[in-house]
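Left out: one protein chain. Kept in place: all the others.
Chain lettering (A and B) follows the sequence in which the chains are written, and residue indices restart at 1 in each chain.
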Amino acid sequence: MLLKVENLSVHYDGMQALAGVNLQVKEGEIVSILGSNGAGKSTLINAVSGMLKLTSGNIAFEGKSITELPAYERVPLGIVQIPEGRRLFPAMTVEENLLMGSTFKAAKKSRKESLEEAYSLLPRLRERRSQVAKTLSGGEQQMVAIARALQSKPKLLMFDEPSLGLSPLLVQELFALVKRISERGITVLLVEQNVKKTLQIVDRSYVLENGAIVMEGTGSELLNNDLIQKAFLGM
Amino acid sequence: MKKFIPIGVLGLVSILIPVFVDNQYILHSIVMILLYAYLSTSWNIVGGFAGQLSLGHSSFMAIGGYTSTLLAIHSGLSPWIGMLVGGCAAAFVAVLVGIPSFRLKGAYYSLATIAFAEGLSMLLQTVKRIGPIDLGGAEGLRVASIPDAGILDFQSLSKVPYYYIILVFLAIVVFVSWYIDRSKLGYYLTALKEDEDAAKALGINTQQVKLIAAGLSAFFTALGGTFFVQLIRYVEPATIAGIDLSTQMVFLAVVGGVGTVFGPLVGSIVLTTLATITQIYFGGSSSGLHLIIYGTAVVAVILFMPPGHGIIHPILKVLGLAEKDGANKSDGRLSETAAPSSREDLVRE
Partner (left out) sequence: MSNIENMPLLKLEKLNKNFGGLVVTKDISISVREGQIFGIIGPNGAGKSTLFNEISGYVRPDSGTITFQGKDITGLPPYRLCKQGIGRTFQLVKPFPSRTVLDNVAVGAFARTSSRHVALENAERIVHQLGLGRKIGVLAKNLGIVDRKRLELAKALATQPKLLLLDEILAGLTPSEVDQAIGLIRTIRDSGVTIVMIEHVMRAVMALCEHVLVINYGQRIADGTPAEVIEHPEVISAYLGSEHAA
């Protein structure tokens, strides 16, 4: 078990955002968290990455509890998040953004190789390595964000709504990329709005509603589920 | 209507103060407290409502004070009329200066206001006369003391008339603020402060609105300048156009609650009272101490209160007058956890 979330509850200012969530991700899996807007999906991964404080519950990574660790100490352990909206450093070039992903000791050692790997995975980035990030298109920025995350040598890579605002062609490329990343041995936790494409590539998925898990199953189980089809696939 | 009870009480109490306070020194201190309340409320029209952080507002006090004094000296004009002329002059200057400076963003605008005020102060200190008009230079000008002065001379030996005058000024500027706040101008000011691009898309000529706010604010501030000069019967550039007055207006408004109608008033009364009491107990020349108090208060408010909030907000809550904000408070980015997405109603509810 790579990631184990037990009985997680998160509150903001008196409102309960997550209530008693239990979730597991095995090494090598692609797992997704689906749900409508406001369900708590981003809150969940923000809690796992340490960006948010829990009210109660426990998070364990590779068998050890990480609940008390601050976010920046979780990254060297291998928990890396690609936040919603990309969050690049706009005034830095593509390459500088990538290098920001390997600033801690463990990642710094293999910096050159990591950079090469990213460029071979995403050749378009190599062409634009000296281009300033804010001049990139949305799709290109998403690629940079993913490549930057890969520099941190993740064991668990968490995506927060990566397909948001992307054109249909890029959405296709994105999901293909997620699959390729998983094939390299990185465990993936994916928060997404694009239910159909997500369920087509995942091993398992959870469905979140109003802060609680309401459904769980394999990708194909959920694709064929009546409720899912009605609520999310517009059938 | 329940909103007006605390105001009514305050009003009643304030009218009766001179009846119970005999000591002229204490009364003078109270007059100064009210003057600061008046000045910070005036500043708030452009600084709080429009969100333009002017750090050089004392320049308008200087324009007001010098205009009325020079007109009195050279044309024998009543300081009251001189005061209104000064107000208009200040409004005019504010608009003139605003045209280029409002195109600057954030800190650059504030720097421009500081530059303007310092420039004016320097000018008044070095230029001793313009033609036949003696500006007094660094020593400033005296307001001649008129024997048997009446209210029409805007002078008196006793502090009591000054007290009532500043009380009326304060009531007027608070009323004007209240009126603006609920008017179209007020809505437009909030809009441009919170999101200028969105404001433009909704038909707001943001440059024009900023200039209107700047003019109004300068007008009232200038009136305060004349009052100040008539109170101490002396106008001198380093003080009246100085950075001390400018920053005090800002501190008091920020601590009280920038952008609210009563915030600057509350902030001023609390802080200046504190500072005055400190001055009385720790000796007269502890002019540094009041700044330490202001600085600490500002830092405390910034650290412990939500952005834009001041001490007026918990006070309003306690009095039961706070605006209901519905659902829960949450940061915009984390708004995912606010009210669940309504899938039910589409067009009708």
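By our rule, contacts are C-beta pairs under 8 Å (C-beta built on N, C-alpha and C of every residue); 3 or more make two chains touch, one makes a residue touch a chain.
Please read all numbers here as calculations on a predicted model, not as lab measurements.
In the complete complex, the residue from B:Asn23, B:Thr126, B:Ser145 or B:Asn205 that touches the missing chain is B:Asn205. Within the complete assembly, B:Ser183 is the residue of B:Ser145, B:Ser183, B:Thr273 or B:Thr296 that touches the hidden chain.
Within the full complex, the residue among A:Pro123, A:Pro168 or A:Gly185 touching the omitted chain is A:Pro168.
With the whole complex as reference, residues 182-184, 187-188, 190-191, 194-195, 197-206, 308, 323-332, 335-336, 338-343, 345-349 of chain B touch the missing chain. Listed here are the chain A residues that touch the chain not shown: 36-38, 135-140, 161, 164-173, 193-197, 231-234.
Quick note on the criterion: only the chains that are shown with their structure count from here on.
One finds 50 Å separating the Cα centroids of chain A and chain B.
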